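What follows is an incomplete set of chains from the complex, kept in their original frame.
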């Protein structure tokens, strides 16, 4: 049974693109964890982490190296093959049926969904990042009075585009997840849009950078995050939320999914699927929400490859309260193509360990184990996103 | 040793009644987890959960089915036997010496403590739900000035009744667990009682339902929860608190037992036993409180059967800091008779796995393992409730 479970094809319902450029050691270490940059001589190498060891174990063979290749050898081989070949190999190795790409975070040019899908031999879909769309509307010079209507129109437009299957909120990185349950009024949204537009166009004021240039608009307002979520729900789009683990820009305390309770309670009657992403170290909180709210789904993306050898513990804890019909797979790969593959390998193995050991100990049958593994691997994603 | 540990008789120090009626699939799934209703086509079957698999594994044989019976077969057999026989079988199978029944939650008629005890072949005791008693006082038309005295008198009366051994607070479901340490003054209680009575008798106002009927009084006031706890403590009653895991009506964040720290510190000198129920996912927090406060006890009821195959992890984590003399067993069974049995099986097995593997690895002796298992199974409950 382990073999069957470890060869399941997956739908990666939340990932990003990877750059085309070559990466030196500092750039690679900077993308390896959520640290954002190597720790230097005080903190030691970020290869000495669960994710670093997992890359050497599971990714080295994809580059024709022995498992556990030394970091320098691994990086040399990566350079030798070049970014196109590296990207191609890891996406092909991931064993994906489909991937859903969040296209809203592009600090540098990244492979787009179509390119990722082609390399992966998988269907490619797109997730619209809500705050990015709102910021684009603000940057286009829309006034506060027209802001809500323009956001609605643009999102409706995106939702009709082929391949767009969901929306994503990064409230956790901005105002935090403590969003009220009520749909904001038009007046509230207009006032919040006014604040956003004033902040962005403030010349030498708060909205300007050190050089006095106007800063781009940045949505970090409880009313606007909430307005965006309701707008997506009105359009029938499943809504993903960044939850928990992420880089140091976030305040992790404000990323506890329990902060979303009021909003989840309000969204439940609409039937809008809500997908809580990452969740670590609040994954047990997320599992609870997935059990008590009929429209809440969870994954363990990003954390799965960061925990490496410990990923099975995470998956087992997530599946304490979360129903098997409410758990999805995602890699949350960004920057390093390794993570499409590594997330997939570790998710399959973690799920397989839980299900196979349960079957051996008589907790469930082999048949049920394979059936619910199929739900988590792809069935739930197909149902939620109507793929 | 495993055999001895897995056949320990238990005291179930916190459970509820079960209805007499037959249950169809929707009703059964609605009682199977804390979801409150089936998840429908979007979320999938609630049988595909740890508790669903555990019911099929451990409860099917009690109904003469093979382990892992399919849900439809399980429900058909349940219907065939009828609710009286099903209730009888599961209560008898639980292996209880005694049970303590919270009689304060009766959305429909339920078996009473005496009936439960008879079916279980166990001594039956009663736990008085404090908010229910206060709401009964308010509904009886007591004025604000007389409220505190009437609550005290009624609770004293209940405390003298044969079989009443403790009180329970559901503050976690109402105002939350952040209760101040100080005993509220008479004036504070009178003011809070006034608010309660005005809310309940408000005609078409906040206290009325959609049809304009007066809503029944509902205690959800920090002062009143606290007053009730102190009133119970004054009468020498052990006080149970709902903590953590429960249905979507609660805001789980407000159910963290650390929020009780000030009140626990104030109650410690009185020697009033405080019993933190359920606790998941805050069970490590609860274990800490059980270690540092001499009068605080903990259990893992409700969560034990909901975690099913993962219950051993929960029990092991609870017993990281909680002394073995401070841990009790409860099922928190409600609605499905299965849970009296399932909670007992999973608690015994989880405790047995921890203690037997520790003995095998030389962490403690067989003799100590059996001794502390006896404390958790029944000894601590006998001591706390003076059974």
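For clarity, chains are labelled A and B in written order, and residue numbers in each chain start from 1.
One rule holds for everything that comes next: a contact is a pair of C-beta atoms (placed from the backbone, for glycine too) under 8 Å apart; a residue touches a chain by one contact, two chains touch by 3 or more.
Only a predicted model underlies this, so the values are computations on that prediction, with no experimental measurement involved.
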(Q) Beyond the 2 chains sitting in the coordinates, how many copies does the whole assembly comprise in total? (A) 3
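Assume only the chains that are shown with their structure count from here on.
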(Q) Can you compute the centre-to-centre distance for chain A and chain B, using the mean CA position of each chain? Integer Å is fine. (A) 37
Q) Inside the complex, what are the residues of chain A that reach chain B? A) 256, 258-259, 261-262, 265, 268, 271, 273, 284-285, 288, 291-295, 316-317, 319-321, 323-326, 358, 361-365, 368, 372, 375, 380, 383-384
Q.
Using the touch definition from the top, list the residues of chain B that touch chain A in their complex.
A. 33-46, 48-50, 53-54, 56-57, 67-68, 245, 247-248, 251-253, 280-281, 306-310, 313-314
